[in-house]
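Only a single protein chain was left out; the remaining protein chains are all shown in position.
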Amino acid sequence: MAALANSFLSPESSRLKPGELSTGTTIMAVPFPGGVVLGADSRVSTGTYIANRTSDKIAQLSSKIFCCRSGSAADTQALTDYVRFYLQQWEVETGRNATVKVAAHLMRKICYQNKDNLSAGVIVGGWDEVDGGSVYNIPLGGTMIKMDCAIGGSGSTYIYGLTDALHKPNMTKAETVAMVKKSISHAMARDGSSGGIIRTCIVDESGVEREYIPGNQLPYGP
Amino acid sequence: MASSGSGYDLSPTTFSPDGRIFQVEYASKAVASSGTSVGLKVKDGVVLVTEKILTSKMLVPGSSRRVHGLDRHAGCSITGLISDGRQLVNRGREEASNYVDTYGIRSPPVVLCERLSSFAHYFTLHGALRPFGATAMVAAYDEDEKDYSLHMIEPSGQAYKYYGCAAGKGRQGAKTEIEKLDLQALSCEEGLAAAVKVVLQMRDDNKDKPMELEAGWCRDGKYSKVPDGVLKDAEKKGREELEEEEDMDEDEDE
Partner (left out) sequence: MASLHLNAATTAPSQHTKYPIVTGTSVLGLRYDGGVMVAADTLCSYGSMAKYKDARRIRTVGPATLLGASGEYSDFQSIMDMLEGMEQQNDNFDDGHSTDAQQTHSYLRAVMYQRRSKMNPLWNDLVVAGPNFLGLVDKIGTTYTDNFIATGFGSYLAIPILRKKWRPTMSEGEARGLLEDCLKVLFYRDCRALNRIQIAKVTEEGGAVVSEPYEIETDWSAASFATTKGGLEGDGGW
């Protein structure tokens, strides 16, 4: 039974221990000139039971850097705690605001060095003075790749075609937000492990805006 | 010396009654008797020039270096005991390399210099240790802020950021000369020429031991040793200019 259930899970979730909470998920981050948009569904499950229907999978690492989590909830929470702590230390020592590159590098380092014991796939995104808006994808093994449009979690497999078609270089902030919301809606519609509401996080020089779309108002469909 | 015999100068762990740490001051004396070093932050980079006094005519040119690279974006010059200085260089390289491994970016100059100064300072805190008889001038580029900087780390662990600084035998005179320069108008080549000239000016060729110049600079975002030919040219030009100025002074005297 467990084996059967596991065969439908994404690589991040298939290595969970019995009873472990999974953010069987749809997460996404897209930079635009001057900022970045991050988005996620809100479903957390144990097996087929929804343990939390309004969770926040977009964790804050520093004032303008965020991280979308997928895989084991425990592992990704521990990871973000560590990175948040190291970034705070970095900010104190340098007297500067943290950069997305440093945040992603710290995340990559911990994910790579502990790859045998972690099931975590994360997307780090945010805004900084050096590079503007940027996004890095760090999947299971601890590879780190800078991306123009990153998606992750079990639901993302249903929307690769959609995001490839929707994403254009140099989209405006409004276009990017719309694209993220639409893409996640479609993933939630087809992935049993994704659902609930869509949480978004828009970061640019002026600050952070957090929004959500209730589960009955999703921009699903043509 | 007022301190000797008082018993307050036997260890860096003991303050004198008027609040001084004589062992640290003695370490500074070791630096003060070394060849002159000059560091200049100019328009498009940082220049380090140092005078290496040759203790023997049998020394191979270019050996026993005083200017060292720490990382892609940083380098330093050593004034004082060369072997103490190398201790700072090794630590600087270690810190720079660890920083890249941990954070994936090159160490910001301030951070690198703060860590080096903590290292130097640590050696002033323990009875079993001796302060470094060396001062390091660090020229570095900040890859995030796109900015150059010059720091000087002293045996006490003091580290300040400078537009221009000097250490070693001729430091007083050198500082006076540096203050006359319009640093923000100079290019790296002009800065090198000026620094070389200041170092030469502090010498008395009749009295002083033979020396060799060494130089490094941080420009175009990278640290490198100044090529031998470029340095030789700057030295030749500096000597010629000084001679001319001397002749003019003599003319005026007549």
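Labels for the chains are A and B, by order of writing; each one numbers its residues from 1.
By definition in this document, contacts are C-beta pairs under 8 Å (C-beta built on N, C-alpha and C of every residue); 3 or more make two chains touch, one makes a residue touch a chain.
If you're wondering where the values come from, they're calculated on a predicted model, not measured in any experiment.
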Taking the full complex into account, find the residue in B:R72, B:R130 or B:K161 that is in contact with the omitted chain.
-> B:R72
From B:L54, B:I82 or B:V100, residue that would touch the chain that is not displayed = B:V100
Just the residue numbers, please: which parts of chain B touch the chain that's not shown?
-> 68-72, 93, 97, 100-101, 225
Go through chain A and note every residue touching the omitted chain.
-> 11, 17-18, 108, 112, 115-116, 137, 139-145, 147, 157, 160
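As a working rule, only the chains that are shown with their structure count from here on.
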Between chain A and chain B, tell me the centre distance in angstrom, where each centre is the average of that chain's C-alpha atoms.
-> 49
For the complex, which residues does chain B have touching chain A?
-> 102-105, 108, 110-111, 114, 144
Going by the contact rule at the top, pick out the chain A residues touching chain B in the complex.
-> 90, 93-96, 99, 101-102, 104-106, 108-109, 129-130
